[in-house]
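A single protein chain has been omitted from the complex, and every remaining protein chain is retained in its original position.
Right, chain A next:
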Amino acid sequence: MSQFKVNKTYAQINEKIREGKAVVLTAEEIIDVVREHGPVEAAQNVDVVTTGTFAPMCSSGAFLNIGQSKPLVRTTRTLFNNVPAYSGVAAVDCFLGATQTSEDDPLNRIYPGEFNYGGGHVIHDLVAGKKVEIIAESYGTDCYPNRRIEKVMTLDEIPNAIMCNPRNGYQNYNCAINRSDRIRYTYMGTLKPEMGNANYSTSGALSPLFNDPFLKTIGLGTRIFLGGAQGYVTWHGTQHKTEVRRGLNGVPLTPAGTLFVMGNLKEMSAEWLVGQSIRGYGCSLSVGLGIPIPILNEEMAKFTAVSDEEIFTQVVDYGHDYPNAVSKSYGEVSYAELKSGSIMIQGKKITAVPLSSMVKARKIANLLKASIQNGTFLLGEPQHFFYITNMAVHRHNRRVESRCISVFYADFRHLSFACLHFVRTMIFMIKGLS
């Protein structure tokens, strides 16, 4: 006996997709449907909800096999347009990482560095169909005597190219401020001193893992939109964390789950894999990622209906705290506040700056929606889940029950804040008038 009123299987939804009858909505569109009709009716009518995100994801890269030469070579050092790739694997295999800088980059010796070309840019050039200069060296062995090869190749000519990103799709991330008195150049963008701006990087309500906070439908084998092609979730990502503080809706309040994703680089496009030069920090790669979430039951409908107002993150100081590994939050803000353009921290209004493209995220969710509707994208049923043991879910549920009472008090607190704010505004207005 199921605990849900609506019960669908992956096979049933895939059958509907094949017949072209599946009802698909984006993670933004489902919000109003669930609000209006409730999760049960929404789950009866909607089959899949699509998500999307497009932002720098530093833990990305590709395994490349550059093909053998005559005589044979076992490469120990491989350069793509002068960007080194890790070659401590067999024969002519290597891993090109997104943040790897070019050999002749002055780095931060001329501070702040510009980082004009790196691993992310090579990947971008490859998927754009450009020619890439490859130089590989070796110490030479009896079986692999060749010591140096040079060639110019396009992605089509490279025998194998597999995108392999050890950490993508971070479930929530810090909002960065700078409380020091000098400008800071970070992976969270340029941060002006004295809390000049607050930078954040997520697509909020469209972000994949906000829509399935306990990864109940995302696991090994989940088929995804990756860099413009169909890819897969192959494991959880590095720094994957399940035991974190969560809101009552289950959404983590701090960085939590991550995904390890893979796909065929040869099928990907330059629109969805874009090299990044982050001033003073380094190179990276912006990755387009989208995950379809099957609405198996009313619980999933409820999860996917999460809106920016209900997703919160922590404001972290990158001027002093973060570099010194001090874990401290200067406030909890919602993505609705961040997307409004300014947040209030310690009584100061700070401009909120996004680093994640909502325009592209929306486009990914819509592309994914279209390809499910026209039957070219079928759901992949997970063969293994990485999240949360049942214990953790139970713990969360118990906490929700026990906090139902305290929620009342929290609401009461918000109300009193609102009253206070109103009175203050009135006083200012009266003062202004007189």
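The rule is simple: a contact is a pair of C-beta atoms (placed from the backbone, for glycine too) under 8 Å apart; a residue touches a chain by one contact, two chains touch by 3 or more; residues count from 1.
In this section, contacts and distances are computed from a predicted model.
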Just go with whichever of "Cytochrome c biogenesis protein ResB", "Glutamyl-tRNA(Gln) amidotransferase subunit A", "Putative ferredoxin" or "ABC transporter permease" UniProt uses as the name of the absent chain. "Putative ferredoxin"
Of the residues A:K16, A:H236 or A:K360, I need the one that contacts the missing chain. A:K360
Touch as defined at the start, partner being the missing chain; which of A:K8, A:K192 or A:K266 qualifies? A:K192
Kindly state which of the options A:P56, A:G119, A:G169 or A:G290 is in contact with the chain not pictured. A:P56
Taking the full complex into account, find the residue in A:R179, A:K339 or A:H396 that is in contact with the omitted chain. A:K339
Which parts of chain A face the unshown chain closely enough to count as touching? 54-56, 112, 114, 116, 189-192, 197, 199, 274-279, 284, 286, 339-341, 351, 353-360
